[in-house]
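Other chains of the complex are left out, but the ones given are in their true place.
Each chain gets a letter, A and B, in the order it is written, and its residues are counted from 1.
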Amino acid sequence: MITDQIAEIRSRKPLVLNITNYVTVNDCANILLAIGASPIMADDEQEVEELAALSQGLVINIGTLNRRTLRSMVLAGKKANELGVPVVLDPVGNGATRLRTEAANLLLKEVRCAVIRGNVSEIRMAYAGSGRTKGVDADDGEAIPLANLVRMARSFSAETGAVIAITGGKDIVSTADKSYVIANGHEKMARITGSGCMLTALVGAFCAAGCADLDRVVAAVAAMGLAGEIAAKECRGTGGFRALLLDAISNMDDKRLGEGIKVEEFKGGDEALSGHR
Amino acid sequence: MITDQIAEIRSRKPLVLNITNYVTVNDCANILLAIGASPIMADDEQEVEELAALSQGLVINIGTLNRRTLRSMVLAGKKANELGVPVVLDPVGNGATRLRTEAANLLLKEVRCAVIRGNVSEIRMAYAGSGRTKGVDADDGEAIPLANLVRMARSFSAETGAVIAITGGKDIVSTADKSYVIANGHEKMARITGSGCMLTALVGAFCAAGCADLDRVVAAVAAMGLAGEIAAKECRGTGGFRALLLDAISNMDDKRLGEGIKVEEFKGGDEALSGHR
């Protein structure tokens, strides 16, 4: 499953355009550099189409949305679609406000996404127009059976053509007919801002270096989780954890990822998830 | 004085909406997560009222103000007032420019603040419409007698109903009739950006988990100072200090805070400040 995805990024250094929020934009640029990609962060409608045309990947993140940047996201997304540049969407906080829900819906209608990455609430909201997220964090209280999530992911993928990544305690990465469950990660990742945004950026790098296929999204999600595990071993608090996470990504290679990945194809039934690796 | 304020935050995980500057927004989100709260950072007028209604606390910081975000601050503040959500104001750089002074004055007129936190110059300007701050940093050269500052804080509190926190070498936290002086902190805190903003966010978390009373503001100010002391012990420069500060907050609990707090009720006269703890 993990072959040479990271080597590909490090040799091709794909340019990834990010129209993203100002909270975690620095972390996103740094994680893209750490994995070997070349980040550009921009949001003005006068230049995003040109930048999308120069890029091998486009990441759209609605974390601190406004009217001006939403227009830029649509413009860049359409240009990327026109040129075959893969678009990765992170509908941050989707469902928390009308602005976010409408923005996510608009983006899903106007832009063909190669990957959609969010937590359960965000993806559920994007999929169904229902539910209510608690701010921008996943609602850990929700105990939706994995099989139901996989069913939703598959159906959402069939509808949009996108690879769907639902991340949380365990992560689901799915197309319309094939789904993986990834058990990498560490609870400390939820104790810093930007874990989700950085993962989405990372997915952008993996797709930009090759194509937006299921294996690459699985690799990106597992790489982030594995980096979280590595960082958690040494950190003494959440301040150090962020730096260690970037360290781990900057030192990640395909061999390490292949050895550390905990992934299993979902065949139906939660019992299938007992073993991993 | 310190009972279970931090335990309360960690168990309730209050949602704190921050309309803040783009310089230290990441640090503010991270310190809120470190203490156990759930941050949302947003600034668009189309969604801030909805977000304020979902939140248990609202932090307004005018660090990189513009016309668009000022409107959002007023809208969110009014909604928070309507719903009884405590509002914490940080009038960053108040007095440095007409825009900031007018913005601070507008916010004080339109929004009922539960806590106002700033350095001497910012609070003095907010209080009196006089003085001139040097950029956004406190002017260390000012040697205003503590008793005068306490008098100002009490009078400002009586006028606004807010708990006033004036932070600097020593910190004053005051209502109209009761004032504490806190001697925690370390000079290295002034060597990184965001010490003040992070403290204001932290005050937001303490208030959001319970209510905006004097004890909680004292606890937040002392926790930040104590974290600075802990971080200063180990750091070898200002780059590491920031991470260690977040580490210290993420490891802080009520016991540690109770043991490390250096607080004294102000009874008048500087000599009262000789001992602490």
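By definition in this document, a residue touches a chain if its C-beta (ideal position, glycine included) is under 8 Å from a C-beta of that chain, and two chains touch if they have at least 3 such contacts.
As the structure is a prediction and not an experimental result, all values here were calculated from the model.
Q: Since all chains share one sequence and 2 are shown, how many copies form the whole assembly?
A: So the full homo-oligomer, as given in this file, consists of 3 copies.
Note that in this section only the chains that are shown with their structure count from here on.
Q: Would you kindly tell me how far, in whole Å, the mean C-alpha position of chain B lies from that of chain A?
A: The computed centroid separation for chain A versus chain B comes out at 34 Å.
Q: Spell out the part of chain A that touches chain B in their complex, as residue ranges.
A: The touching residues are 21-24, 26-27, 63-67, 93, 96-100, 134-137, 190-194, 235-240, 242-243.
Q: Considering the complex alone, what residue numbers of chain B touch chain A?
A: Within the complex, chain B contacts chain A at residues 15, 22, 25-26, 29-30, 33-34, 38-44, 46-47, 50-51, 54-55, 68, 242-251.
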